[in-house]
Each structure stands twice: as structure tokens, then as C-alpha cells.
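This report concerns only the one structure given below.
Excluded from the complex is one protein chain; the other protein chains are retained at their positions.
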């Protein structure tokens, strides 16, 4: 690795010191600001004399756990496809997400549940924090393999704040609907990461080209991530919606949309593949686009047919993006997008926002009945027309793209600070830079990894 | 691969065209027929003025998610044990299941929830569709490695219809109980697949013999499938039963039965193994037979002791089946059963049906009290005696075996259509036929794992 021993030693302290500093800071802020809400506090809960069955926990915790599985198992293993970067993919996901959960509890708490000088927390703050962490991990996907863990923590530090701000503008000021986060999570996370990756552009990255692909078993590990994301996406899009028919409908629409994006991904992958062969990259990623594309509209009266069409389009666009657009993105626009987040989260997120514009614009009192109140409260109260709601939705997408681009640029400048530890061009996508990897020492030359080598020779 | 380049090219279009055709057809049928039910529709839900806590979503969605995990993670990874067929096992499971979910929403909807010209969907249709998909994946296990993806989609197209028809005859006409599907899912799926495999018999299959076993890590991946199936089977058998004590009892009985089949599988595997060694094939599969065998009776008053005995027998029969019966099945009956579905789903499914006959025949007003109404409504109303119910259960098994055999034969004829793409005898159990496998290009010319070698040397 680059640098004199002394410089290296100094840089090696960045990760532990940053972890300790950030943990110390959030702990102090927790001490000052964070309190149990009336559903988690022993005294407050009993003061209101509720039935235990009414506790929000029973309506949201199963969905929360599915979302939690997606964040840590889903995102963590989806990125394990790289042949020599599995420890970092799953490990840095783990680290960044652990910090982002704490930090976004504070940031989102300030924006959404700050009352009488305190942030009040319960299962909804847990879901919100996991959602925000999802956006951070999407951005991580764009720069995977090219950044050190201290850089990732700094990215999370900045991105969580901008995520909270953007979400506040959309949900509170513009009164836009975006339960599953086509805009606030997917488009925001993707374009933040892509712009950041542009700023960190490495012209000499092909020095690490040979490590950029997968091996047989790393692709199977990645499928663990894919499948857990796929099965639990209905819980993701329904976790924060209104109770009753709202959660139920969001889950159902997402379920249908995902089946369609899976069929279109297989179709398109075989169609554009060499000799009609399927490409694991497409299956691992584009099949999930059906979850992204209904992130805004799943709670609306999208209809099961609408969900199928949306999922089909998203899977198609995403697969074609991997095949044709990702290479151009690097060669022409100098954006090196390791996991192809533009195809899985960027384009489907924008499509999902536009679908939300359409479905909101078509909303009628007839179609929603008394349910209009919970999906589009301003329409129910007569304060907005459906067309006006649609325009607000469209403006919300615009705002999101601005926040993501400005945020990604700032993030890029931050991560380029010269004293920050970053892997050299020839050591990207390589676990050994940051991890003790079994079998790399001389005394282990006859050891475990030697054996695998023999295995392949035989 | 076999065939002239031109013929190959033509065949390569089968998968994408079939995906697009099927997706187009189901989308049109969804547009015409599928509507939200009164629990997922915004207007209908509020029109009835329910409490949100009463929405079926909160009673069934956690169970649904466990079932969904079993279908995609459980079945998907269970079949990854083959050394060179991991991409196909998990990928084709993903593809077939995505299509089967849509198609069975339509087929089962026509049979079970077709009112006023529309199919009404909610969480129960999601569970039903996942159950039907389970049967398709069981059949897939019998022909794994010997069929192409287009063939699998055609099999699903046919099997879903016959599954729906058989289920309709059993549950609606014969009024048979089979909540966890010992008959409708396991016996049906297994014998459909076995008969189909018989029709597709390949005398020259040993050309691919060397790829039919596992390697160390593929066996560990398969254990991911096993364990997820094992832990969530209580949710499978309880997902569609009546609320309250019915779901609770079904889950409890299944939990006990599985512990017993695990103990008997370990005992028998060591007993029949070379030098007393355990066989991963037994552990991965036979330990699950305890879930299959109580599929019919778990919701009945089986008693915890009854669950243990049933599980013990199922694990024993299944393990002995793998050891002694599977080889005979191939050599004498010309049935090549890749995953041994006869041992895991076939025999335990039949045993489970017979156990259902027994437990139904023993049902008394005393044992069930007012709960008789929900488990055996015809007994509660005095329209049937316990013996008569038992006879109907037995007849249900008979009907299922007929449907499965006829269906499997038809399926076999369909899949043998000469223009359908199918791997040659020497290329069975091989991912490269249908997938881009990392490391197969010229620079990696010495075979797929050559790449790993390069990797470790670098």
C-alpha cells in the first residue's frame, strides 16, 4: 500500500478515532435530547391507560424487522458479489449502518418528533432511521471498493443531514406522498452517490479491473442479498403507511410489481445476453426494480394491473441500463458506478416518482371513498385538487434531485480531503487493505488458501 | 452445446419470448379480472367502518412473510447443493415462482374468490399463491438440472391450473381439511414431478454424473435453505387456518413434529452410513419431513405427543427412502429424482394424508368443544360423522394422486415437444448452458474456477 510507514500509521488511526468521536458525540446528544415516547415510556403509557393491544409496536414491529433484515442482510450481502471485497462489503455496510441509525434518529427526530425540547422515540423512529440508512447504503453502492471506512462514515454524517432536510421539505412543506421512498430514498441515495462518485473519479481505476468481477460463490452470496430484499420489499413500502387498508394495499401492490420486474429482467437479460445467456448482475439487481418503482404509488389506488405494468417497465429499464448505459456512464460521464445503483435505484426511482405524479393526478373521491383522508388529506379537505397534488409530487422529484446533486458534490469535496485514508488505484476492491484476510501471511503459505489454489489446479 | 448455430440461436429466443408472452397475458387478465378486496380497497374498507386492528393484514401478514421466505430462500437455496448448478437452482426458482405467483392469483382467484365477475385480492390470495408456488417448486426438484427455463415456465403454466382444480375438488367439493397441504401441496407436487420426470427419462444421464454431487460450500449454501424451511414451517402450516387457537395449535404441533424428524434423521443417517457417518443429503432434506407429515393434521387436536410420533416416523421413512429407495426408483422405475422429492414430499405427504384420516376419524365433540365448528364445520352441524369425514379425507388423497399422475403425464408430453430447448445429456446440472458464469472467457480458458486460481496467485 502507498505511503511511508509513518504516514500509513497515522492514517490507520483515522477509523478508530472517527468511530470514537462520532459515538461520543451522538451519545451526548442522546443524553440531552432523546426520550422514550408515550408508547415506550412505562409511566406515560400507563398514564394514558391504553389497552396493550393498541400499542403501535404490534402494528409496525413485524414490518420493521423485515426492513431491518433488508438493510443489513439485503444490502450487506447484495454487495458481496465482488470476488475480493466480501469482508468490506458486508462489514462496512454493518459499520456505516450502525452509525447512520444513531445519527438519523437524531436528525429525523429534530425534523419530525421534536417536542418541548426533546426527541421522542419508538418503533416509528426505528423505521425512519432504517429508511434513512437505506439511502446511505445506496450511495455506498456507487463508490463501493474505492473508499475507506473513515470516508464512508463521513459520507454518512453528511448524507443523513441532507436526507432529513430533503424529506422534511417534501413530506412536511410540499405535503408530497412518498411512503416507500421512490424519491426520498432511492432517487436521493442514487444521485447523491453518483455525483459523489463523479467527484471521486479515478482515471487509473483499471489497475484494479481484475478484481472488479465476481467469482462463482460470491455471486451466490449476493443472491442471498437479492432474495431477502425481494421478499421483504412489500414490508418496506408498507411499513410507514397508514394502518389498515393502507398497509395492506401497499404490500399487495409491491408484491405484484416485483413479480413483473422479475419476469421482465429474465426476458431482457436473455435477449441481450451473449448466446441468450442470463447475466447474474441483471438478476441480482434489476429484478428488484419493481420494489423501487412503486415506492411512491404503492399506497395509492394503483390497481394490481398498474403494479404489474410498473414492475415490468422498471425491470426492463433497469436491465437495459446495466447492459448499455453503465459502460457509457463511465466512459462519457466519468461516473464509476460499482453496483450500478443508477439502474437499480436511480432510473426506477425517477420512474416511481413520475408514476406517483400520474396516480396522484388521477385520484378521485369516488375511487378512494373515505380512505382519501388518509392517502391524500389535502384533497379530502378540499385544499388541493388532484392536479395540484400531482404538480407538487413532480416538484418534489425536482427538489430531491437538487438536494442529491448538491449533497453529492459536497460529499465528494469532503471525501477528497487529502489527509483522508483512501485505497490506491491498484488496491481498489481489495479486502486486504482494511482486513486481516485468512491465508495472506507467509507462515500460512501452506495453509487454507493455498489449498483452494491447489483445488483449482487439479 | 448441441445443434447448429442457427438452431441454437432460435432456441435462445424461447425464454425471453415466453416470459414476455406470459407476462402480457397475465397483465391483460389482471386488468380485466383482478380487483382489491374489501380489506385492501380504500373506499370499501372505510365504507364498512372497521377498526384498523381488525384488518386481516395484522393476523396473516407475519405468517405470509415466513411462507414467502420459505418459497424463495428455502426452496431456492435448498437446491443449490449441486456443485455447478447454483445459479440455475436459485435463479430458476426465482423465475418460476415469480410467474407462478401471478398465474395462481388468477387461477385460484377463479376457484375461490370470484364474485360479480371479479377476483378480489388481499393477504389471503398472497398466501394461496405462495402455497401453489410451493407445489410447483417441489415438482421442479424432481427434474432439477435436466430442463431448461422455458420448459419450467410451461410446467408452471400447466401445474398451477391442475393444482387449483385439485384443491377446488378437495376443499370445496369434498370438504376435506388440508391446511398445510400434505395432500394438495406436497403429495400433489411430488407425484406430478415424479411422473413428469419419468416421461422425461434420460437413459444417458450418467454422462453428467460427475456434476450430480455437491461440493463443500454448495452443501453449506443448501443448509441455508434447509434451516429457513425448518424454522418457518410452523408458519406455513398455520398461515391459512382459522384465527385464534387454530393458528396457535397448528404452529405448535408443527414445531414439535420437526424436532422429532430431526432427531430421527440424525439417528437413521448415522445408522445406515458408512462407518456411522452422517450424510448431508439426509440432514438437508429428511429433517424437514416433520413439517410435511403434519400438513393435514396440525390444525386438528393432534396432541403434542402425536406430533412427536408423526415427525419421528416421517424422518425415519424419509431417510431410509434416500438411502434405499431413490437408487431403485431410478434403476427399476426409471424415475430420476434429482432432489429426492419422493422422500421429502411424496412419502411424507401420503403419510400426512393418512394421519389426517386417522385424526379426523377420532374427532369428537368432547375434544374440540365449540372449536369443532371451525375445524370440522360439517361435523359440528351434524351433516357428517367423524368416520365419514375420515373417508372423505382418504378419498381426497386418492383424487390428488390421480390429478398429480395425469397432470405429470401431460406435463411430460408438453415438455418433450421437440422444438423446446433442453440441455443435452452431457450438459445436465451445468450452469454454463444458461448463464454467464464468471471465468469462462478466453483469458479464463481453463475453466470456471481457473479464475479463482488467478485471483489467489495475484
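Note that the chains are named A and B in the order they appear, and that numbering of residues resets to 1 at the start of each chain.
Everything that follows uses one rule, which is that a contact is a pair of C-beta atoms (placed from the backbone, for glycine too) under 8 Å apart; a residue touches a chain by one contact, two chains touch by 3 or more.
Predicted, not measured: the structure shown is a model, and the values here were computed from it.
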Based on the whole complex, identify which of B:18, B:286 or B:301 touches the chain you can't see. B:301
Candidate in contact with the missing chain, chosen from B:128, B:159, B:178 or B:279: B:279
Of the residues B:28, B:173 or B:271, which one touches the chain left out of the display? B:271
Residue among B:71, B:251 or B:344 touching the omitted chain: B:251
On subunit B, residues whose C-beta touches the chain left out of the figure: 53-54, 58-59, 62, 66, 83, 210, 213-217, 219-220, 223-224, 227-228, 230-232, 235, 243-249, 251-252, 255-256, 258-260, 262-264, 266-268, 270-271, 273-280, 283, 287, 301, 303-305, 308-309, 312, 366-372, 374-375, 449
Listed in rising order, the subunit A residues that touch the chain left out are 8-9, 11-13, 15-17, 19-20, 22-23, 26-27, 30-31, 34-36, 39-47, 50, 52-53, 55-58, 61-62, 65, 68-69, 72-73, 76-77, 80, 86-87, 90-91, 94-95, 98-99, 101-102, 105, 121-123, 126, 149, 217, 221, 224, 434-439, 444, 446-458
